[in-house]
Every structure is written in C-alpha cells, then in structure tokens.
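With one protein chain withheld, the remaining protein chains of the complex are depicted in position.
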Amino acid sequence: MSNSMVKALQGDKPLIGSWCAIANSLTAEITARSGFDFIVIDMQHGLLDYQDTVSMMQAMDVSTTPPVVRVPWNDTAMIGKVLDAGAMTVIVPMINTVEDVKAAVAACRYAPEGVRSFGPMRAMLSEGADYPLRANKEISLFAMIETQEALDNVEAIAAVPGVAGLFLGPFDLSLSLGLAPGNNDGEQVFDEALQRVLKAAKANNLSTGILANEALAVQRVQQGFDFVVMSTDFMTLAGGLQMNLAKVRTE
Amino acid sequence: MSNSMVKALQGDKPLIGSWCAIANSLTAEITARSGFDFIVIDMQHGLLDYQDTVSMMQAMDVSTTPPVVRVPWNDTAMIGKVLDAGAMTVIVPMINTVEDVKAAVAACRYAPEGVRSFGPMRAMLSEGADYPLRANKEISLFAMIETQEALDNVEAIAAVPGVAGLFLGPFDLSLSLGLAPGNNDGEQVFDEALQRVLKAAKANNLSTGILANEALAVQRVQQGFDFVVMSTDFMTLAGGLQMNLAKVRTE
Amino acid sequence: MSNSMVKALQGDKPLIGSWCAIANSLTAEITARSGFDFIVIDMQHGLLDYQDTVSMMQAMDVSTTPPVVRVPWNDTAMIGKVLDAGAMTVIVPMINTVEDVKAAVAACRYAPEGVRSFGPMRAMLSEGADYPLRANKEISLFAMIETQEALDNVEAIAAVPGVAGLFLGPFDLSLSLGLAPGNNDGEQVFDEALQRVLKAAKANNLSTGILANEALAVQRVQQGFDFVVMSTDFMTLAGGLQMNLAKVRTE
Amino acid sequence: MSNSMVKALQGDKPLIGSWCAIANSLTAEITARSGFDFIVIDMQHGLLDYQDTVSMMQAMDVSTTPPVVRVPWNDTAMIGKVLDAGAMTVIVPMINTVEDVKAAVAACRYAPEGVRSFGPMRAMLSEGADYPLRANKEISLFAMIETQEALDNVEAIAAVPGVAGLFLGPFDLSLSLGLAPGNNDGEQVFDEALQRVLKAAKANNLSTGILANEALAVQRVQQGFDFVVMSTDFMTLAGGLQMNLAKVRTE
Amino acid sequence: MSNSMVKALQGDKPLIGSWCAIANSLTAEITARSGFDFIVIDMQHGLLDYQDTVSMMQAMDVSTTPPVVRVPWNDTAMIGKVLDAGAMTVIVPMINTVEDVKAAVAACRYAPEGVRSFGPMRAMLSEGADYPLRANKEISLFAMIETQEALDNVEAIAAVPGVAGLFLGPFDLSLSLGLAPGNNDGEQVFDEALQRVLKAAKANNLSTGILANEALAVQRVQQGFDFVVMSTDFMTLAGGLQMNLAKVRTE
Partner (left out) sequence: MSNSMVKALQGDKPLIGSWCAIANSLTAEITARSGFDFIVIDMQHGLLDYQDTVSMMQAMDVSTTPPVVRVPWNDTAMIGKVLDAGAMTVIVPMINTVEDVKAAVAACRYAPEGVRSFGPMRAMLSEGADYPLRANKEISLFAMIETQEALDNVEAIAAVPGVAGLFLGPFDLSLSLGLAPGNNDGEQVFDEALQRVLKAAKANNLSTGILANEALAVQRVQQGFDFVVMSTDFMTLAGGLQMNLAKVRTE
C-alpha cells in the first residue's frame, strides 16, 4: 500500500495540513518542507491550471509530505488527468447527491469498476510498474460536503462504496445554510451540520476532513475530524507581510 | 459599487472596446493602455488558458480601463475560477435557452442565490475585504445571443433575473441563420435579429453589446448598442503588418 | 483539400505514427522531424494544457508531418479551441454511443450543420483566408472505440455522417472487456473486438487507427488498420535511457 | 518628474519596503498591495529570469507602490533590458570601485552621457511618449556597498555623478569583514562600516538604503537610513507557515 | 548553402523585414506569415528571454521567411546558445572596435577558427547531420554600427574576416552624434554617417542593413541598403489599436 495520505490517516494522530493556491512550484516546495502532515494543491480556488498542478506535484515530491489534489469540479476528464500525473488522493468539491459521488468514484477507477481511461504517465513513473494493478485499490477519494442538499444526502453519500472520506467546506456550507461565509460555530444549523457529517462518516468508517484556520484547528480535531487544513500559502503570505509591516509602523 | 464596466455603461456615451486573443500579458497591457472604454479577454476563441487570463487581468489592471472576460463556455467551474481571479464582468457564449442563462447566473452567485463556490483569491486582493458582501450584487453577466434558438428565446432569456445584458455574436448568429459568417447588414433575417435582441434587452432594461469592426462600430452605436467591440489584438497585428508592408512594396 | 492527414490516408501505404505526451515544443519538434507519417498530440493522457498544445502544434508545423490532436474528452468547448488553433484532425476519446459521436461531429462543424462557434484564430493563419468555407468539409474526426458499450454500438456509430474514422484504444477496451490493460491478442473477445471495429469501419468506408507498439505495428497493419501509433515520446525517452544504461552496467 | 521611488524618498518619512524573490506575478501583486512604501524585485538572489521580472513589474503596477529592481550583476546588457521594461529605479550589487559605479551609471544613460542602447519598449508604454527626453534625468541608480573594498572606496563612489543613493548589504559586508553573514550590530567594524556609508552618502546628498528585518527596521531608520527592506516574500511565507503550524502543534 | 537570409541577400531585390519584440510564439508566427523577406527576433530591446527566442524560432520555421536573431549584447555565451538553437544569422549590437567584432566572429565559429563551444542541439535538428561541417562557413554575422566610436572604426571593422554585413542603428547612432534618438535625415553628421557605413561595407563586399520605418523604407533602399527593418510587432499593435480607435472616435 503506497498511498501516503491513507497511511498517514491510519496513524494515531490527527493530521494538520496546508493548502496551495499560488501557481508556483517554489511556493509548493516551501509548503511541502514546512512540516505539515499533508498538503493540498487546490485546483478549484487556487489560481492554477493543470500544468501548474503537475509541476507543483513534482515540487512536493521532494519531501515525504503526503500530497492531495482538490480538482476544480466533479469532472471525469480532469480527475483522470490529475491521477495520470500521479495524484493518489483527490478531493472532489460540491458532491451533493449519490449520483455525484458515484460519478466521482467511477472517474477514479479503471473499467470494469469505473470509467477512468488508461494512460498513467507520471503515475507510472512515481508509483512504479505495478501501478495499474494497484490504482483502483489505492486511489483515495474525498467527497466535499458543502451544501444543504449534500447534507440532506450525506448518509447516502457516505455509504457509496469507493468513498474514502468526507471533506467539509464550512464557507460554502454556511452560505447554503443562509449564514455568512466562514466558520459559524455557535450557530445551531452549522454545529449540527458538522455533527451530522462526522456521524455519517463514522457510521461508514470514513475519514473526515475540514477546512479550518490556525485558531480553530485544535478544536476541529477535538470535534473528531481526522485531518484539518489550517492555512493557505496565499493568506499566509498576504497576512504575514501585513502583520510584519504593522509591527514596524507602530513601533 | 465598484464594477468599473457597469459604471462605464451607466454613463452617457456608448462604449468602444477591444478583444484580447493572444496569450500574453504585454499585448494585454498594450491594449489596456490604448484608450478603449473597455477590454475583453477572450477565453473562447483566444488561444488562452486560465493562467494566461489571470496574468492578462493583472496587466490590464495597470490601467483604469474596465476589464471583461469572455469564458470559453457556459461552465460553472470555469466561471467560478475567472471570478476568483477578480473578474467582475463576464460574457458567457452560446446562451440558447432560459435554462442556459439560469445556469450562468447561478454560476456567478454564491448560495443561497446560486451555486458559485466560495474562495475569492485574487478577487479579495483587488476588490477588498468586503468583496464577499458585494460580489452577488456587483458581478455582471452578459449572455451571448448567437443562434436561431437563442433568438427564439431572447425575450424569455432577457427576463431572467441576474442578467445584466445581451451580447450579440454576429458571426455565429449569421451561420445559424444560414448566412455567411460575418456582418450581414441588409439581409432581412440578420437585421431583424439585431432589432429583436435590442428590443428584448430594452424591455428588460438590459445593456446590449455586439462584436463589430472599425467600419461598423459607429453604425452599431446608432442602432442602439451600448457597447461595441471593434477590434482584436490578433487581427490588428496581422492586418497592420500586412498593410504597412503592402505600402512599402507598392512604392 | 488541405487536410494533410486525410491526404496521407488516401495514399497506398499504411501510416505509422507517434504520440506526444510531454508538454514541450522541442520534444514535439524532435518527434515531427523523426520521419513518422503522422503525429498525435495527446491532450487526454499527455501532461498538457491547451497552451502547450498550441505551441506543440506550431513546433510540428516546421515539418510536413500531418498533425493530429487527441482532445481530453468529448467536450464541445475544448474541441472548438483545438480547431481554432489550427487542428484539422481530432481524435475524440470514449465515444460510446450514437449520441456521443453526434455531439463530437457537431462540435467540429459550424452552424447550421453543427454547434462549433466561429472564431478561427490560428486556423485562419495556417490554413488561409478561405478556411471558413472549407472547415466543415475538411476537418476530420476519429471516434475512439474503447469500451464494451462502444463495441455494442460500433456499427451505428460508424454510420453517423461526419465521422472520418474509428480509432481503437486497446488498453481501455481490454479493461472494459475484463482483461488486463494492454494488447490481448489471442484472447477471443479482444480479437473479435478488433475485427468487429474493422468491419464496421470498412462497411462505412471509414479509416481505422489503433494504438500499438514497436512489436505489434506491422501485425496491426496486416490486420487492416490504416494508421497505427507505435510509440510515445515519454516511453521512448524513459525506455531508451534505461536500456542504454543497462548495456553499460552489464559490460 | 515621475519616478515614484524618488518622489517617495523626497518625503519626510523613512520608507519601509519588501523584497520579491519568488518568480510569480501573483506573489508580486500580493506584496505590492500590502502597504509597503516601495517594493524591490530581486533578480540577484531571487529565483527569477528577465521575463519573470517583466510580469512582476506589470503586477506591481496595479498598485501605486514604487517598484525597484535589483539587477543580478553590474551588467550593461541586463540593466538596459530592465530599464526597457519600465524600471525607473535600479539597485546594482557589488559596486566595489569608482570604475564599477561609473559603468553602472553609464549603463543607465543614453549617449552621449552613457552607453545605454535605445529601445524603450514597455518603458514608453508605462512612462509615456516623452520618456526618451526624461529617462537620463529620472532613472535612479542605487549602488550596493557590501565589501571591504567598496567600503575603502565609498567616499569616491558616492561622489560619482549619477548615483542616487547607496544601498548597504549587511550580509555580504559582514562576510567581507570576516564576520558571520547577517546583522552584526555591536561588532565595531560592522557598526563603523554603517556609519561610514551613511556619512559618505550624506556628504554627497545621496539617499541611503539597507536590508534589515522586522526587528531591526526601526533602529536602521533611527541610524539615518532613508529606506529599509524589512522582509522577503520567500521568508515571510516559509516562516509564516512554520510559525502557524508550531502554534497548533503545541496547543 | 542553406542560410536562407544569405540566399535572400544574394537575390536582386532589397529585403524588407520586421522585428519581433513581444515574447510570444503566436505573434512571431503572425509576423513570419505576413510576407516579409526576413524577420528579426530582438533579444536586446525585445522583452525576451532565451526560451522565448527558442519557441519564437520554432514558430518562425513554419514559414520560409528567413529568421535572424539580434542577441542582447556581444556575449560569447549567449551567441553560442542562440546558434545552438538553430539561428544561422545573428546581429550583434554595439560593435565599436576591431576587438569587438573579432570577439563576435570568434563566438560564431568553432575552434580552431573561433571559440564557440560544440553542442548544436536544435541546430542539428533543423539544419541536418552535416551541420558541424557547414556551421563555420554558413553562419552569418551582422555587426551593428551605432556609435561615434564605431563610425571612427568602421572601415577597420568592415575589413575583419568573418563579418557578413553591417547593420546601422540610427537611434543609438543619433544619440552618440548628439542628436535626438531617431532618423535625422538632413542633419549632415547623420547623413554622412550613413554614407560612410555604406561605403565601408561596399569596399569589403558586405551587406548593409538598417532599422527604418514605413515612411523611410523605400528611401533607405534607394540609398543602397540591402535590407531594411520597417516595423516591430510592438509598435504595429499599439499604433494600430490607437489609429483604429481614433477613426471611430472622430466619426
């Protein structure tokens, strides 16, 4: 079994990770060498094309930090291209229905189990010659639960064979629940939503992840999330520059 | 209200713009500094990827010329990525039905009004911290009317809440009407099509735009179009080089 | 008639080609200058974005070797973008039904015959000013037959007007037939599948192509395939380096 | 007078800036929008080529923050290319002698005052049509003083007409003085070196800049430096990620 | 003999060319397909890196228009890299002395005639296997005469074996003569400078080229120049956009 993210999730410790949104292999390498338990390349909201993702995956492989790719959408063609580039773990956004998640699972698997087309280019290089035999078993899919509709279907989504975990998007979920985009702890619908997702996941032996931040990361772990994204390169850079400058300005 | 294209359309003057089809931030900057009232980055027929669009948007922001992005297709994922990069005004091609335009509107708006996923990266940088509060109201969508089917539905399309304007594509519309690709003024079906689009737009208080050329721009304004694309970087360069050479050759 | 791939297929000789999967215009030029009868830029499993494809098409046009583009998926928008960049022959993967192939044909043709949007940028440059008149007739589409479902429908698929040929994908077809990914000559279902595709093509006067390798190329020609892909840049480089090193190591 | 860095230096306040070492126009835009008084694109130790510098200069021009470029070396050709791209202020490293600084001055000026070759491409676009008339007067050159040899010659270097300021590199200077690379305040040779540079500059009415950090910025201002670089994108990102992670790990 | 620029110069007609300053292979292809007799990729004032030059050379080779490269400076390393990429004709700026031109000649030739290092990568691909035998003979070097110093030495420069021609830079020459940058016809020192360069070239059987513009091209040919650059992509695009817009604005 060589999926490093899956292995990491099997350990005792909750995982703390970061998110790459800048299209650059150097910022990706910086992130990968920062000590996180996993890293996500964000093709959805990151300002990235496919080629950026490929070179960022290379840059991340200089470290042993498990890499994960969030694809832009539940799109069979792009999921296939990302897997061909060597991704072993993908997060698929906006999984709202059982049909959605079945399509995502099928996109990750070769026939006859799925509809992924065969042509593992970099995957064969980085995973080795037995990749075709292992791919269907080892590739790991996290479905994003981030709308009211997804929440309504979460128990059924979690029960679909081939899903490895649920990843909760608090900003979109909040918007869909009629709240401001963000973390709305204390709002009953928000708190209940988190519990419902966690429960559906546990019932099906799935991992659970969530996007958080520095302040919330520990709390999310205590709530039972297995892996937590706590930062992005974009915000860390922008925030860091402003914070440092503010200190000097006020001295 | 900070959507510069919307502000420009609220002025008294019709707007004259140009189209960027070359994947290059320098040609984009040259265009943005040429004095046009607005500029369109064309992801549909321009030879561009998403990253090219992002760097061209940066290059355009060195000027105050309002930037517009035409997305490649009526695709929720790519519309979202373009908005995340800071586009405030998008043109969506091939809107043929009410369903098409409703999907495009939804792609431009956060829940609960739409299905846009939250993650405004560069948009937050260029628009400021209150962007999430303003986005649904300020982002502006132009639907392209360019087929017989679209024409048949144009009154209903124009009436869909959330459309800011109609943009007429004369080449595709001509083909769809059985004419040669181009401007077919004088052909009754073509002339009537323009009038029908203009009328449907006015009835719903929408802006109207059209692709024209140097010779037709003034006429289109006189016909009532609010904004007119009169040139592309690609054709201006190719045509300019050939014209200049021809003059020297014949001297 | 200026589609160089179509012309080559009209000759007496079967065509031997190669596949470009590396996102680089120099490797594309090396391939184009290697003496093959045609070259395919593989946007599906190659690690390529659209811009890579454009610059690789330029690099290939330094030679007279006919270029072909395999698009990532049966996607109207991307097929249009590839044609706008000057591709005259496209291979569309995973054509499983008559509806699939009709959509692919429509994506390749301007209205009223199809739904391709007008805006031939580089195509006009490389093909000349009469391109709009010739495009619908000269653009050539190969449908990939690579699943059990496609096989079940192959006679109907082959009969759809506007298809120029069938291209058989042995790896995906094998997976779909329950075999290991690869060339499964000797397995009855595999051998019969090849014959069925060849027969359906001949019955409709279509060209037939297939992905093979150095060892199988001649056999595939003898079986009746008109064009055979025998290598990829990726595998030739990786295999060549390893083979050469092995010789030195064992001396 | 349109050199924004020169204007800023004429103000009452000391300037606090940041350094861009990552080859990316988005990180450049993030930096430019962070509130600094000036920004330096570092072609010497930044991992940048010339094209990166050009697109980063575009990204910076979306803000009004004065941009400065440190060239890789005292090289006439590259200084010219950077000026052609629109840089109005350049820092030239390793100016050790009067001959060095005269060569740098000449590289910044058109004949007959210097040897810069004429061809202001983007400079004409961003600075306007009268750029050729203004360039020799307005382009501003900062000479880096960062070796024992430079220190020995600093009074003579400062007296060369055409130098706008001295920029002290404490890391290289420390190494050259036999100290560890860094800020060696308290070491007599280091402290005296700073004073000597400041004095030579003041005697010739030159601006003085220095590379510092968050902790030292205010002190450097108090010592009399007119502009201080306090951070880099590279270190701010790397340090920020590690610091945030450390907080979560220890909670 | 396969140097297409040399062949073109041997014809009866004076050659009219254009200049590429935009780092883009599509604008290079547009230029190459515009009908000019030759094209120059300008690495000196164009906003180009080496890789841009390589892909623009590829784009130009889709046509039969002879390509020429102006290197950034009289630099042995970069001249070698450009030749390795397949350039057969180079223009070297700022040749002021016999030593300068001897160094440029040496940079273009393998030992024992010169100091060019062996490693013709793309050159071997585009020129064929006998390239090493032909290179020293066929590579063509144009020395730029564009300062008072160069003018003073022009007869001696022209007599150095291995120079194929002189290329006059009127802007830098004007500056060096104390005139405004541009074409200063009617100014005696300028007119005499042109005549002196032409005479020195003819006396040594060298070709002569000059940068001009649309208005001056024919006159320069009549003065005896063999090849004339009449436009740049940058100016043609910027000027074309502004001119077209101006027409519409004033209608």
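Think of it as A, B, C, D and E in the order they're written, each chain with its own count starting at 1.
Heads up, the rule we're going with is that a residue touches a chain if its C-beta (ideal position, glycine included) is under 8 Å from a C-beta of that chain, and two chains touch if they have at least 3 such contacts.
No experiment lies behind these values; they were computed from the predicted model shown.
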{"item": "Which displayed chains the unshown chain touches", "value": "A, C, D, E"}
{"item": "Chain not shown: contacting residue from D:Ser176, D:Asn213, D:Ser231 or D:Asn244", "value": "D:Ser176"}
{"item": "Absent-chain contact - pick from D:Gln44, D:Thr97 or D:Asn204", "value": "D:Gln44"}
{"item": "Sole residue of D:Phe38, D:Phe167 or D:Phe234 that reaches the chain not shown, by the stated touch rule", "value": "D:Phe234"}
{"item": "Options E:Gly11, E:Pro132 or E:Gly178, residue touching the unrepresented chain", "value": "E:Pro132"}
{"item": "For chain C, the residues touching the chain missing from this view", "value": "16, 18, 22-24, 26-27, 30-31, 33-36, 47, 214, 217-218, 230-231, 233-234, 236-242, 244-245, 247-249, 251"}
{"item": "Chain A residues that touch the omitted chain in the full complex", "value": "25-26, 29-30, 33, 54-55, 58-59, 61-62, 122, 125-126"}
{"item": "Positions on chain D contacted by the hidden chain, ascending", "value": "21, 23, 42, 44-49, 51-52, 72-73, 75, 93-94, 146-147, 169, 171-172, 175-176, 178, 180-181, 234, 238"}
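Keep this in mind: only the chains that are shown with their structure count from here on.
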{"item": "Common touching chains of chain E and chain B", "value": "C, D"}
{"item": "Identified repeat of the A-B interface (over half of residue pairs identical), from A-C, C-E or B-E", "value": "A-C"}
{"item": "C-alpha-based rotation, chain D on chain E, 0 to 180 degrees, nearest 5", "value": "120"}
{"item": "Centroid-based (C-alpha) most distant chain relative to chain A", "value": "E"}
{"item": "Between A-D and B-C, the pair with more C-beta contacts", "value": "A-D"}
{"item": "Whole-Å separation of chain centres (CA-atom averages), chain B against chain D", "value": "41"}
{"item": "Residues of chain E touching at least two other chains", "value": "23, 26, 30, 33, 47, 234, 238"}
{"item": "Chain-level touch network, classified as line, ring, star, complete or other", "value": "other"}
{"item": "Interchain pairs in contact, sorted by label", "value": "A-B, A-C, A-D, B-C, B-D, B-E, C-E, D-E"}
